[in-house]
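First up is the structure itself, then whatever we jot down about it.
Removed from the display is one protein chain of the complex; every other protein chain stays in position.
We just call them A, B and C in the order they show up, numbering each chain from 1.
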Amino acid sequence: MKAHKKLDKQTFHAHLFDGMSVMVGGFMTCGTPERLIDWMLESGVKNLTVICNDAGYPEAGVGKLIAAGRVSTLIASHIGLNPIAGSMMGAETLAVTLVPQGTLAEQIRAKGAGLGGILTPTGLHTPAEAGKSRLEVDGKPYILERPIGADIALIKAREADQYGNLNYAKTARNFNPVMATAANLVFVEATCRSQAMDPETVITPHVLVDYILTEVSDGR
Amino acid sequence: MKAHKKLDKQTFHAHLFDGMSVMVGGFMTCGTPERLIDWMLESGVKNLTVICNDAGYPEAGVGKLIAAGRVSTLIASHIGLNPIAGSMMGAETLAVTLVPQGTLAEQIRAKGAGLGGILTPTGLHTPAEAGKSRLEVDGKPYILERPIGADIALIKAREADQYGNLNYAKTARNFNPVMATAANLVFVEATCRSQAMDPETVITPHVLVDYILTEVSDGR
Amino acid sequence: MDAKTIIAKRIARELHDGDLVNLGIGLPTWVANHIDPAITVHLQSENGLIGLGPSPDPKDADPDLTNAGGQPVTLQAGGMYFDSVTSFGIIRGGHVDVTVLGALEVDAEGSLASWIVPGKRVPGMGGAMDLVVGARKVIVATTHTNQGKPKIKTRCALPLTAYRQVNLIVTELAVLEVREDGLHLLELHPDTTLDTVRALTEAPLHVGTYTMMEG
Partner (left out) sequence: MDAKTIIAKRIARELHDGDLVNLGIGLPTWVANHIDPAITVHLQSENGLIGLGPSPDPKDADPDLTNAGGQPVTLQAGGMYFDSVTSFGIIRGGHVDVTVLGALEVDAEGSLASWIVPGKRVPGMGGAMDLVVGARKVIVATTHTNQGKPKIKTRCALPLTAYRQVNLIVTELAVLEVREDGLHLLELHPDTTLDTVRALTEAPLHVGTYTMMEG
């Protein structure tokens, strides 16, 4: 069994380093592991590349890391509800790469599933095509999109069982399962721990999970 | 709601035509819709292109269609447990395209997910690369694999709820969920029907399902 | 009726029993209020569900159940949750029957600009680019003009959301179909005139037989 998988703050901090890349689950902070983000803030780690669906809000989600000046590059599908991210982008203190949401999901999946890339029609003739190769398959054009991985992933689960299997709550699922496949180390913040899960309903198999923080009782 | 989704034999037969392509779920007949295959046999439809993980056994799964001479082309990852398929391949009465299992899954997924193809390292320098393009991404070679779709998919589910949502039994899941995304019409053989399913545990959303045959009570 | 209601009611008539539909943020969400109660339309929210129901009472709001705008929503019977990969597989794979989106500009080729005003607003494309490419039918819901200036152009000037994917444009003045040769007038609102619509539309209009929109 991969360690005991229970996460404490010291262990988490030991895995952080300046300039690292971090995937963060969640969609407009629904399904975002806020406590792991707080622990990142406390650690002082900086110059981060953050991969997340969006920029969150100024005071929630990855927005907290952005507002604290810890993020140098953000890869996301939109930043509209975080005006701080918008003005930092304008001021060039934050590099933002905007990616269509479905393409972002596929790029992360490609990394997690060992693909060299995928061909998508999404974004043809738009700024999303800039700097990318266009390929024709059976007479139709596609953009070649490359895999996106990260040093670590921060995942929010509803339940983690004793083996480390995960499930998710409603639309808080979003990017969490795919990000759990695409990072070198996967840190999970779970609302609760259970003994075991119905093997038909596991969403993220325990073999993908490295460390688990349970919201209420662990770690502090 | 897409019709009532309840399938009878006449409706099924009305959708069949010679030369059509058919995806069939299952893995060595675990999770194969045997009754829909029997209905295909009864219909007399022939010259089929069958897409299935394997050739089944001579008397089970797609093996029944192969043994009856209804299949002209089989796309599969192995045919080892069906000697009839092997000898028909040798005698050139059955064209067999062998595809790595993971590549087959990705090709079907690509079709269902609207991708123009995927890049995989699987099969490089092997016969699986024959006739395909090789691409380099970040200095590493990959094979470009194209989407595979079909006119119809035959799916075996455990439970279908009144809306047409599906789940699957244990390892009988295998290729069924992905095939339900990649065919023009999706026919499901379900072991049982229920009122409703926990929305967290639906594997195949009802919008992908066209017709459902329940094993015990429907249709005959 | 105000402009938004005219547009939403007209678009609702494009939806059929059993359709899977994605409604964009803003005006498009109004369409849900006008769907014929005799049919069942399944609403998808690209953050991960099919079976989008009405907004809950604030006291019943579940932080784990939101729409693509981050607002609390509910799930209807028969609905289900899935992750972002599955969601966009459904979208890009052609399983969404209709998507309805707003526009900054839309043009005679059916191209749409809706996500960026360079130097001013950079919210990002979110799921819009995938939706416009993937849905079988793309309907643009927009007021005919913005501060008196036409939004329906010969060619979009703003960066595109998608190239040549729009099928139908519904405004408070007219219903326009995008065909190979440009925009065709299908319907005209009784409170306006053909000349007015022509004047407020930058793109040339093909006008043959047309009918009147609901008043």
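Quick note on the criterion: a contact is a pair of C-beta atoms (placed from the backbone, for glycine too) under 8 Å apart; a residue touches a chain by one contact, two chains touch by 3 or more.
Not measured: the values here are computed from a predicted model.
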Could you list, sorted by label, every displayed chain in contact with the chain left out? A, B
Among B:21, B:49, B:176 or B:214, which residue is in touch with the absent chain? B:176
Option touching the unshown chain, where A:144, A:197 or A:212 are the choices: A:197
Hidden partner chain, residues of subunit A it touches: 1-3, 109, 111-115, 161-163, 165, 181-182, 196-197, 199-200, 202, 205-208
Residues of subunit B touching the missing chain are 27-31, 53-54, 76-81, 86, 89, 96, 98, 100-103, 105-106, 109, 120-128, 158, 168-178, 203
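Following the convention adopted for this analysis, only the chains that are shown with their structure count from here on.
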Shared touching partners of subunit A and subunit C are B
With chain centres set to the mean of the C-alpha atoms, which chain is at the far end from subunit C? B
How many angstrom lie between the CA centroids of subunit A and subunit C, rounded to a whole number? 29
Distance between the centres, which are taken as Cα means, of subunit B and subunit A, whole angstrom: 33
Report, in whole Å, the distance between the mean C-alpha point of subunit B and the mean C-alpha point of subunit C. 34
Which parts of subunit B, given as residue numbers and ranges, touch two or more other chains? 113-115, 199-200
For subunit C, residue numbers touching 2 or more other chains are 49, 75, 81-82, 88, 91-92, 133-134
